[in-house]
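Note that this complex is displayed minus one protein chain, with the remaining chains in position.
Chain lettering (A, B and C) follows the sequence in which the chains are written, and residue indices restart at 1 in each chain.
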């Protein structure tokens, strides 16, 4: 057996741990050849190809190293390869490259978009693929959780701890913008873990006046500072209480300077308080994965070998109720996981006094 | 409603977060009086009683603070109160104290032993109790996971990261003894997360010669250092391969200087390598809880209020498949959770080359 | 003896440790009364006054707590008190308040501005003061180093570690903006400690083309990613190589969106690379002080007591060649410490390949 392995989309803590587990298991226990493909599918499409034979030795130290040694990219969809003259379909070339390199299949580690590409490559070009899901936002419905998520949560929680003391010392309202374009899991979990007073999620269009009232109430209670966590996709509700339509969200965020800026401005209209904004940004992606993510990534890497060994091409690794198994890729990419309105976590947050910007 | 709250047994990161969540929710949303009882049940049994009215203000800063502001103790079973003349039953006095203080019930946060006491207090003395489980070892079958566990795992994983570089620089075999008297969850999870080469668990009596062979094999492969994680209850198998009987374990550990010492000596008999031992001990208990544990502890504290509010005395909070609910205390304390022989985590560990000291 | 203590200006990790050390030493060893004044001088100027008697007990847990329990503010200069009708001089009222509260003097912990106010209060109003310097930027010439600086450096270094892996995975140029409006010590020290490739300082107006050439050279050497640390006061040189005049700097930074934005745009004009910006901002101020700062802050707090006990009013605590002593306030506030062109640290940076944006 000769298997290619690649990482696509944004990087996440734990990618290297998946690679390491896959390589060690596949080579030592099964004796396969494992070929690393550089920068997502690009390594197979560029000339000369950028491939490297992986060995257990090449994976030393990878368990706790952030990023991906194989490189990755957000560009390079083989079905819509960007050229000056517009996108072209290079999936046929990719299939030829896979054949020429005598790869029996590809293990593709990536997000939603990458999984969809992988599935099309299998369906339309006959390339056997096994998927390993990666999304820091944790918004894939097919798996209970993904690696990288907890590392991002820990980073955001640590940031809240830091902002807490400075907010308290200066009687300020501190806004912290964290990842979560479509789903607010990071903001929700980090907000509760970090003792935020307000959490604003993409799933709950918020009323700035309610948030301002929370700030004012805290002042009246002798707590003249407030911590507000804002997911990068959170927006105020329209005057009639409805959400900004999906199509307009991107533009609104761009025009408004990002969700944190928008929230700070909107809330400041209703309450007179010194406000500051902190945008965590790329700090959430980088760095060594926390133990939770190292474990999960290792389990995913091992499970990918098991799927390949069982000939279960076309499946994606996932974890459900603490058991790692496979799920058909077709199914895996079909739905996202949002924070439901009846989430027990939201109820927990409300119970400890967190404001979500909208009446229940 | 007037409710007492106390913490019993060894401390664990997250106890304060439970207290904080309970107090905030109970007082702000329900208007209850919440009375903190100091040092487990002692605060109700000593004269004068050591009780304190809890307020949201008294809980400021508790979310990320280790230990327990209420104090705790491993001594002080009301049914077997230690006196110079032998243990006496003071559970009746406790019931009187609860009545005199006009407490409608007690919220008891503690381990296995404390839960059993709580249950007896309800059955035999009619004191309404709600339990919140606490075990760093994560060995309670009634709940998928307990707070404090992940903090201990992170501490042990960090220790492995540290030992890794020094072991590698000096070509040493480093033994790390971690918590886990009866169940090896911490050793197992931290071992995989921290890249251990050998993991020794209470559930798997190990063959020192096998461990030594792993050390030697690594030397032959040009990796002349080895990291061994030893749970504090792990022991070598008897010559016939059987486990040391439970009754003898405690004595064996005491005579042998602890599981780490025993393992180091036993393995060193079979292989010539510079070996060093590190015992993590109390470092695993202390310090600020990691985000995972802050969240879980907050959820448990909130759920305890929900149980009391619903009149579900006699139940214990637990989490199952990421939903926090209640389970009858009778049931909750009846069984422990060990690492099963067919654990997917053990299979994962083996897949990445970890030796568990016994043939599969 | 009855002494007031207050903190002014922006908060810094270690303020609480100074307070704790002062209070413990002054009360236990000397039996003084120590009165905490809230929110810089405001606690003495507002009606009712906001003062609190400090006790060793009120300082428990302060050693490792960020921020300041006394509160602080960047507003509230008694000599130029802000009113709707313009600034007024309330220093006389302050002197009266000090007299009425029977304070023998004030211990003032703060930055450059606060020290100047303290000095004027002593000279013009006869209020005995002892100063304790606080500047995260470490730009006070009178002391070798200040507490808070190393905590900010550690925060920035950790951020570089995080950005490193993501930059490497994506072949990106990552810009990290750190504190340092006038002096670039944080950028310089964190940049070397965190393995930055380029460091841009306020003291060295940079040539964007040189920075771009460094990026390009790394690409040619097979390292297609670059880490750039930008102090918040760093600006490109004017076309003739000269610095932007001090008077224009603030406006330039405001118009340009901050030093990081300006640098990213300027460099991107000369090289085609995917660039991203991260602004650390308030994360550098908050959180628990690192051990270095806890020690220094404790030494400063103790030294402040020694100065008061010796009647050395009008002096400021400082450390020089690892010995903590006092220096006249007049002298202390007269000059700032910049990164000198012949700094050994800059030479060290150059030796390991760091680009500073200007030819030597």
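Keep this in mind: a contact is a pair of C-beta atoms (placed from the backbone, for glycine too) under 8 Å apart; a residue touches a chain by one contact, two chains touch by 3 or more.
Since we're looking at a predicted model, the values are computed, not measured.
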item: Among C:190, C:262 or C:316, residue touching the chain not depicted; value: C:190
item: Per the touch definition above, residue among B:241, B:281 or B:340 touching the missing chain; value: B:281
item: Residue of B:165, B:221, B:251 or B:335 touching the missing chain in the full complex; value: B:165
item: Sites on chain B contacted by the missing partner chain, in the whole complex; value: 7, 10-11, 15, 39, 65-68, 71-74, 155, 158-159, 161-171, 174, 276-279, 281-283, 285-288
item: Residues of chain C (touch criterion as defined above) contacting the omitted chain; value: 20-21, 24-25, 28-29, 63-64, 144, 150, 153-154, 157, 161, 189-190, 192-195, 290-292, 294-295, 298-299, 301-302, 305, 321-324, 344-345, 347-348, 351-353
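Going forward, only the chains that are shown with their structure count from here on.
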item: Geometric centre distance via CA averages, chain B-chain A, whole Å; value: 31
item: Between chain C and chain A, distance of the C-alpha-averaged centres to the nearest whole Å; value: 35
item: Whole-Å gap between the CA centroids of chain B and chain C; value: 42
item: Contacts with 2+ other chains: residues of chain C; value: none
